[in-house]
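What follows is one structure encoded as structure tokens, with my remarks underneath.
With one protein chain removed, the remaining protein chains of the complex are shown where they sit.
Let's look at subunit A:
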Amino acid sequence: MEFWRQAGLNYVQFSRICARVVRKSLKPEVRTTALKRDEAHIRVVQWKDGQPIKPGAV
């Protein structure tokens, strides 16, 4: 088992952190455009018993 999975991460989260690190270490002229691709705008709303409950950030 990988160390990050033991820490409770899954591959999606792990690779996202890796991607963020790579983007941050880019040369400054390409960094800003690359960092723009890192943002997620989406929000999740969980449902319980047929009712949406308070929205939370992803």
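Going forward, a contact is a pair of C-beta atoms (placed from the backbone, for glycine too) under 8 Å apart; a residue touches a chain by one contact, two chains touch by 3 or more; residues count from 1.
Assume contacts and distances are computed from a predicted model.
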Protein name (UniProt record) of the chain left out of view, among "Karyogamy protein KAR4", "Histidine-containing phosphotransfer protein 1", "Transcription initiation factor IIA subunit 2" or "ATP synthase subunit gamma": "ATP synthase subunit gamma"
Contact residues on subunit A toward the hidden chain run 1-2, 5, 10-13, 15-16, 37-47, 49-52, 55, 58
